[in-house]
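Yeah, one chain of the complex is gone here, protein chain that is, but the others are all in their spots.
Chain lettering (A, B and C) follows the sequence in which the chains are written, and residue indices restart at 1 in each chain.
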Amino acid sequence: MTEPTRSQIEVEVRYAETDQMGVVHHANYLVWFELARTRLCTRTGYHYADIEQLGFHLMVTGAEVGYRRGARYGDTVQIVCWIDRLNSRGLRFAYEARRGDDLLATGATEHVWVEAETGKIRRMPEELKEPFEELAGEGA
Amino acid sequence: MTEPTRSQIEVEVRYAETDQMGVVHHANYLVWFELARTRLCTRTGYHYADIEQLGFHLMVTGAEVGYRRGARYGDTVQIVCWIDRLNSRGLRFAYEARRGDDLLATGATEHVWVEAETGKIRRMPEELKEPFEELAGEGA
Amino acid sequence: MTEPTRSQIEVEVRYAETDQMGVVHHANYLVWFELARTRLCTRTGYHYADIEQLGFHLMVTGAEVGYRRGARYGDTVQIVCWIDRLNSRGLRFAYEARRGDDLLATGATEHVWVEAETGKIRRMPEELKEPFEELAGEGA
Partner (left out) sequence: MTEPTRSQIEVEVRYAETDQMGVVHHANYLVWFELARTRLCTRTGYHYADIEQLGFHLMVTGAEVGYRRGARYGDTVQIVCWIDRLNSRGLRFAYEARRGDDLLATGATEHVWVEAETGKIRRMPEELKEPFEELAGEGA
């Protein structure tokens, strides 16, 4: 069994992302997760923009976030992303947001492959199968 | 057993809320849910801004969303919100996003009471107990 | 000389729109202006979504905002929008953001008509000419 590939990005907290509690508003974590997911997906050799060029969207069908500690303006946050479930119809990404050793949040998003033109759910495009399986590792 | 109070708001989709898939970006549902939660909370007689004046935040500790259908620019979306769990330490709100008869998304957020000054988790402020219990109904 | 039609919307400040200064982040005014512009445009008999169906975008080429007073969570803000210049190639909208008698911000955005398919600048679609001229009044 091989481990899933983990990709990490660094995000510098934007002033606009804070709210009047003085911490990053909770909705922004989904935006950060997406940025980390984009980075992970480039490891397949396809930027997610290229995947959309193939005529497919990786549509979000579910999202969950657990918040532990707030991120603040001035902080740099690390987002780690990996695939924790993969099948022919869809996949699930998992995430961790950290500020150094502090775990700020964890999360997951579920996705299905959708044909852009019709909006219908499809199997994973053939050319993406191998690269995504490699990203996911054998445990997924 | 009494039912929880359900509050409904109408949201007109903003162009800025769409993404290049042509639908509302999934992170915006958390923002809409928050707007519906604000409206529900005013039923206690306290605007959420007043609750913050009391020195408390209702900090988000978890969020989840299930996406069924996309909302589009030009749509008006209804967000329904109610309390589906309440105890002295925190509470959970549930949500539905609808476009008329179409269910677009469901969700929930979990919260704890935090003292603004110290950031420590506290019991619910005494003066809010009765109005929140009334909102929650007897099943929560 | 007839006056331009003024359209007004009400916006309830969203928690996510505040920043750590405790007021609405300045970028959100452009989003509010756009919502007011959408409402004004519906007076032509076409929702802006319909205009895009005609194969045109009203692309933003410039924006300016003057900020006088901050809006706060709990506030309801009125945005007034009107056309203050119109010609065959483009138009300029002007805006005021008010909280009752308090003027919070003023602004303007400039736009050109762009053919969606080619991205090229075009003259105003023929069917929109009369309704937009009526909106703009004779001074524009």
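General observations
The rule is short, and it goes like this: contacts are C-beta pairs under 8 Å (C-beta built on N, C-alpha and C of every residue); 3 or more make two chains touch, one makes a residue touch a chain.
Quantities reported herein were computed from a predicted structural model and do not represent experimental measurements.
Which of A:Asp19, A:Glu34, A:Glu64 or A:Glu96 touches the hidden chain is settled by the complete complex: it is A:Glu34. Listed here are the subunit C residues that touch the chain not shown: 20-21, 26-28, 30-31, 34, 52, 57, 59-67. Interface residues of subunit A facing the missing partner chain: 12, 14-16, 30-31, 34-35, 38, 47-50, 72-74. Against the chain not displayed here, subunit B makes contact via residues 15-16, 18-23, 25, 27, 73.
The rule is short, and it goes like this: only the chains that are shown with their structure count from here on.
Averaged C-alpha coordinates give centres for subunit A and subunit C that are 34 Å from one another. Here the spacing of subunit A and subunit B, counted between their Cα centres, is 24 Å.
Subunit B and subunit C have centres, each the mean of its CA atoms, that are 29 Å apart. Taken residue by residue, subunit B touches two or more other chains at 30-31, 34, whereas all remaining positions touch fewer.
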